[in-house]
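A protein chain is absent from this complex, but the other protein chains hold their places.
Letters A and B mark the chains as written, and numbering starts fresh at 1 in each.
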Amino acid sequence: MFTLAFEIVPIASLITLNMLAVAMLIAMVRLLRGPSLADRVVALDLIAALAVGVITVYSIYTNQTMLLRAGIVVALVVFVGTVAFAMYLEKRAKP
Amino acid sequence: MEEIINWTFQVVVVFLLLAGGIFSLIAGVGIFRMPDLFTRMQAAAKTGTLGVGMLLIALVVQFWEVGIFIRAALVILFLFLTAPIAAHLIARAGYISGERLWRKSVCDEMKGQYDQVTHALSSGKWKQDDP
Partner (left out) sequence: MKMFVANLLLAVVWSLMSERGTMFQLGVGFVFGYILLWYLQPLIGHSGYFTKVLQIARFLIFFIKELIVANLRVAWHVITPASFFKPGIIAVPLEEMSDLEATLLANVLTLTPGSFSVDLSTDRRVLYVHVMDVDDPDKVRREIKEQYEKQLLEVMR
């Protein structure tokens, strides 16, 4: 009695993928425009987090759990990158 | 019975997906239209983390396997531990490299507390005199 005429999960994941793409585009504007380097780093960090989200939703959409490993790697590498950027910013500020 | 459970799971997945997407969108818009570095980071650190976390929980509910659960839990734990630390590091570096607060900010109790050369941060009026 509860069978649906169509699958709702793929449709929802498509909608979510579009939302994530729009969010990435907006963050990209901040990355290009950002008045200071710190703003750009924040935008880059957010874009990376959204990339993990895109990988997750895409693996729901295609039923491919292999992709989640790529997500783990992206999350790990981006943290190191952000820390390196922060250290560079601080070093550069030394008089 | 089987069908009802299946249907409930699908509804939960759809809800988590849409909520995660909306929060990610808010993170994007927030980083675009907040006035200074610190308010921007508030928007990005909070909503970005929760949005991606919700998407990962949706993944767990969708596949419902132990292996997936462990991997997703790993990513969630990692995100929740590192996103605030990364944000804190950038905020500190930004403040030292001369990023100022928004002109309508109410107060700044951190002003002048950084040592210009060593970047040591003093604790202001809570400083104790003993060495």
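Convention: a residue touches a chain if its C-beta (ideal position, glycine included) is under 8 Å from a C-beta of that chain, and two chains touch if they have at least 3 such contacts.
Quantities reported herein were computed from a predicted structural model and do not represent experimental measurements.
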Which displayed chains the unshown chain touches: B
Contact residue for the chain not shown (choose from B:17, B:58 or B:87): B:87
Positions on chain B where the hidden chain makes contact: 23, 26, 29-30, 33-36, 38-39, 41-43, 45-47, 49-50, 64-66, 69, 80-81, 83-85, 87-88, 91-92, 95, 101-102, 104-110, 113, 120-124, 126-128
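Quick note on the criterion: only the chains that are shown with their structure count from here on.
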Length of the line joining the C-alpha centres of chain A and chain B, rounded to whole Å: 12
Chain A to chain B touching residues, read off their complex: 1-4, 8-9, 12-13, 15-16, 19-20, 22-27, 29-30, 36-39, 41-43, 45-46, 49-50, 52-53, 56-57, 59-60, 65, 68-69, 71-72, 75-76, 79, 82-83, 85-87, 89-90, 92-95
Of all residues in chain B, those that touch chain A in their complex: 3-4, 6-7, 10-11, 13-14, 17-18, 20-22, 24-25, 27-29, 31-32, 37, 40-41, 44, 48-49, 51-52, 55-56, 58-59, 62-63, 65, 67-68, 71-72, 74-75, 78-79, 82-83, 85-87, 89-90, 92-94, 96-99, 116-117, 119
